[in-house]
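A single protein chain has been removed from this complex, and every other one stays in its place.
The letters A and B name the chains in turn, as written, and every chain counts its residues from 1.
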Amino acid sequence: MEASVFAHPTALVETEQIGRGTRVWAFAHIMRGASIGENCNIGDHCFVEAGARIGNNVTIKNGNMIWEGVTLEDGVFVGPSVHFTNDLYPRSARMPEARSRYEDKSWLLPTTIRKGASLGAGSAILPGIIIGEYSMIGAGATVTRDVPPHAIVIGTPARVAGWVCACGQKLDFFDETSTCIECGRHWERSGNTIRERELEKLSL
Amino acid sequence: MEASVFAHPTALVETEQIGRGTRVWAFAHIMRGASIGENCNIGDHCFVEAGARIGNNVTIKNGNMIWEGVTLEDGVFVGPSVHFTNDLYPRSARMPEARSRYEDKSWLLPTTIRKGASLGAGSAILPGIIIGEYSMIGAGATVTRDVPPHAIVIGTPARVAGWVCACGQKLDFFDETSTCIECGRHWERSGNTIRERELEKLSL
Partner (left out) sequence: MEASVFAHPTALVETEQIGRGTRVWAFAHIMRGASIGENCNIGDHCFVEAGARIGNNVTIKNGNMIWEGVTLEDGVFVGPSVHFTNDLYPRSARMPEARSRYEDKSWLLPTTIRKGASLGAGSAILPGIIIGEYSMIGAGATVTRDVPPHAIVIGTPARVAGWVCACGQKLDFFDETSTCIECGRHWERSGNTIRERELEKLSL
């Protein structure tokens, strides 16, 4: 473990794969085999399982469990107690009736949270889903299918309710383009796809 | 405590009623007076209250609180951070206005999770409810009434959305019978009741 990694005295940090500047807070438990990037913040009472992959600059608020099969790309925000999953039809593997289901890992469905996305407090993310970059999941939402980049989704099941800039500012699209009133980035939308506008090209 | 019970060094296991082969993980707390069967797995940051009753072969993922009045029968799966309850109209018992409500235990409503049922991540289970055997509660669902055996229920409030085998495989009913494509068990449905089919009798 890098000397620049901070682990609270009560934290259990068992992995060797943890980048410099990352901080792990009280009563958190990081298993051997978890992979965590640089400059992350992992709050109290979190659990990171072997096989979970976490990028750089990720903020994980308290009480989260990042399971095997879950990938958090760079800059992701995980609000308090987000409910990740990796099995669509879970059973107790200890129960004889379900033993065949857990003989191999075909039950394991991956979940990917793309760069810069935010997951609201207490949201539930079904397995096998891709959450698009810079999207934002409302508190308490239940996400049952892929989320487009920059979308704001809310409710159960989660539906698109708006669009949001990389910086966190809500975007208004009056036509296919929008300029963020907070950070000045320019975006263009085509259907459910938002892309940053390359103004240099346009101004030629 | 049986020698074959495993308790993580940071776990607090205060009950004597815990069966052989059961494992209790980091920062979990099992109170004196909780009853836990054999061969269970209780994840990090769980809490089991005095008066809770847990059968054999039960899997309890991380961050769960099993309150007094909650019974988990054999083979139950409790996903991450399921929200159990035991009081339909809770108040702070310390508040003078509510003190009469907590003079006896008439506020306490039992919850029973029948054999082999699965509770999805972050689901909420209202008190006084029976969750039928081998049923499956979707992640993020809010369960406000009894759930039939083998039913898949989703949403807020939770509604029946399908049927599932003891082994975890989704069942299709084209008529009143269904054979699981995964484990080969035979089922028959009559209204909201699913029963295993006794093929020996039928073949006579």
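Simple rule for what comes next: a residue touches a chain if its C-beta (ideal position, glycine included) is under 8 Å from a C-beta of that chain, and two chains touch if they have at least 3 such contacts.
All figures in this text were calculated on a predicted structure; none of them were measured in a lab.
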Point to revise | Which of A:Ala7, A:Val24, A:Cys40 or A:Met95 contacts the chain that the document leaves out | key: A:Cys40
Review point. From the list B:Gly19, B:Gly63 or B:Gly168, which touches the chain that is not on show?
Key: B:Gly63
Review point. Which one, A:Gly75, A:Pro90, A:Pro127 or A:Pro149, makes contact with the chain that was left out?
Key: A:Gly75
**Study point:** Contact partner of the left-out chain, one of A:Pro90, A:Gly122 or A:Pro149
**Key:** A:Gly122
Exercise for review: Touching the hidden chain in the full complex, which residues of subunit B are there? Just list them.
Suggested key: 12, 27, 29, 45, 47, 63, 65, 67, 81, 83-85, 89-98, 100-101, 107, 122-126, 141-142, 156-157
Practice item. Could I get the residues of subunit A that touch the absent chain, sorted low to high? Key: 10, 26-27, 39-41, 43-45, 57-59, 61-63, 74-77, 79-81, 116, 118, 120-122, 134, 136, 138-141, 155-156, 164, 166-170, 182-183
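Simple rule for what comes next: only the chains that are shown with their structure count from here on.
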Review point. To bring subunit A onto subunit B by a C-alpha fit, how many degrees must it turn, rounded to the nearest 5?
Key: 120
Exercise for review: Express in whole angstrom the distance between the two chain centres, defined as the mean CA positions of subunit A and subunit B.
Suggested key: 28
